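Yeah, one chain of the complex is gone here, protein chain that is, but the others are all in their spots.
To keep things simple, chains are lettered A, B and C as they appear, and every chain counts its residues starting from 1.
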Amino acid sequence: MTEQTETTPGWLAPEDLESVRGQLPILYIDAVPVRVDETGVVTRIGTLLRIAPDGTVSRALVSGRVLHHERVRDALLRHLEKDLGPVALPHIPASPQPFTVAEYFPTPGVTQYHDPRQHAVSLAYVVPVAGDCRPRQDALDLVWFTPDEAASPMVQQEMAGGQGVLLKQALAYVGALP
Amino acid sequence: MTEQTETTPGWLAPEDLESVRGQLPILYIDAVPVRVDETGVVTRIGTLLRIAPDGTVSRALVSGRVLHHERVRDALLRHLEKDLGPVALPHIPASPQPFTVAEYFPTPGVTQYHDPRQHAVSLAYVVPVAGDCRPRQDALDLVWFTPDEAASPMVQQEMAGGQGVLLKQALAYVGALP
Amino acid sequence: MTEQTETTPGWLAPEDLESVRGQLPILYIDAVPVRVDETGVVTRIGTLLRIAPDGTVSRALVSGRVLHHERVRDALLRHLEKDLGPVALPHIPASPQPFTVAEYFPTPGVTQYHDPRQHAVSLAYVVPVAGDCRPRQDALDLVWFTPDEAASPMVQQEMAGGQGVLLKQALAYVGALP
Partner (left out) sequence: MTEQTETTPGWLAPEDLESVRGQLPILYIDAVPVRVDETGVVTRIGTLLRIAPDGTVSRALVSGRVLHHERVRDALLRHLEKDLGPVALPHIPASPQPFTVAEYFPTPGVTQYHDPRQHAVSLAYVVPVAGDCRPRQDALDLVWFTPDEAASPMVQQEMAGGQGVLLKQALAYVGALP
């Protein structure tokens, strides 16, 4: 047990997380950040951009673990602030009902989602953000797409692990799937 | 046909609406205005207060017809602005999926909802409002309740036509039914 | 008023329906019939086939009006039995919450759905059917597709009025959008 574990309830030492990953499904959240107009119509979808050292571009949704003793809505807020910055002003949904549950399996093909590291089960939400988004982590930029662009093969093929499908499911949920 | 009909597309002359009401289900929206904290937890539920000439108090949700050639989300915004004022800043849901469909029948007992005037089918949404609410119509005031108060027999018995049940369904949907 | 009107409550004479169609949104249901395995996975999606006199093939979902004084779930059952026959054994959803609300506008482009005859607002449900399906109406046949086939351009282009998009939304809702 490290000092950090004691001061961060729910935080798990990397070596412990590793050993747990082969034994239990790990609870995640996926958040699809969107811009909406005053009638709630989704006008833009935010995706995180990552450029690998070899120049490969990949895109991802806001995603992360739910910690021990952390509510799902607190996990949503924490991951959105971590990836979009402290003044993104996300509108966390009032209802805990996710638009879908994405089951990432370590074995490809069991579901549409795949995570080679673990069996992760992710509650997926569409989250309107009203403020300024300033990606805080070095390797990440944030790019806003129209619904049509987000569903296009170009964007879809840059998303890994089935997150492209998850993005299309989010578009379907908000009535914006082309 | 009155002048108003010509300038208000979708508006129906009262005598025409009356004749249609016995022939078709009429499409409505119900909106449950709520205050939420930064994690989306519902802290207050808004109900409209009406005091009849005989002193009877009744409470209602924001409710009204969807007009011809009007989108559901535009009807939501219109009725919320009509009842809560122009600076209520409602967050109209991004998804058209309602939390339930309330079927108000002219005959009591067919469903939990009753409207002696008509067969109305209402799409029901929970709508967080961020701004100042100033009820504009003379007979209406707006009262904010905690979830526990909103589900209490005192408030429930002041709601008519099954809107008390609809309010409890909204509380269940946001995880705040006591 | 015809005799049929008297014996069929909620039924509207064609000339009356015509006059109403320009004045009010008309309430519809859309049902996506599916075959599921014992774990609920959708294996097939049913579409109705119509061949026009000129040989044009078009496909449609089960769709139709909700009548006056008819519950939404009764309308679902009625239209499913009308199109799939009396022994289709549809599992009407326990919850009235539709997976989406499809707004068919007479003007193209307002939403993704279009109906030149009217402004129809349709509550859309996925309905597993367990029995034998025998299309009863002369011009209709029923074809079962895999999810991949249903989302393919070939099938999509044979669906009109936005029902192809609605079918993809249904696939997204059940986690089967490719």
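FYI, contacts are C-beta pairs under 8 Å (C-beta built on N, C-alpha and C of every residue); 3 or more make two chains touch, one makes a residue touch a chain.
Computed from a prediction, not measured in an experiment: that's the story for all the values here.
J.: Give the residue, chosen from C:Leu48, C:Val101, C:Val126 or C:Leu167, that touches the chain omitted from the document.
T.: Once the missing chain is taken into account, the touching residue is C:Val126.
J.: One chain isn't shown here. Among A:Val72, A:Val129, A:Leu142 or A:Val155, which residue touches it?
T.: Touches the omitted chain: A:Val72.
J.: Contacts of chain A with the missing chain: which residues?
T.: 10, 12, 16, 20, 22-27, 66-72, 95-101, 103, 105-107, 110-111, 119, 121, 123
J.: Since one chain has been left out of the picture, which residues of chain B touch it in the full complex?
T.: Touch set of chain B with respect to the missing chain: 100, 111-112, 165, 168-169, 171-173, 175, 177-178.
J.: What residues on chain C make contact with the chain left out of this view?
T.: Spelled out for chain C, the touching residues are 34, 36, 38-42, 71, 73-74, 76-77, 91-97, 99, 126, 128, 173-175.
Note that in this section only the chains that are shown with their structure count from here on.
J.: Using CA atom averages as chain centres, what separation in Å is found between chain A and chain C?
T.: A distance of 34 Å separates the two centres.
J.: Mind checking the centre-to-centre distance between chain B and chain C? Centres are C-alpha means, answer in whole Å.
T.: Computed from C-alpha means, the inter-chain centre distance equals 28 Å.
J.: Do you know which chain B residues sit against two or more other chains?
T.: 71, 95-97, 99, in rising order.
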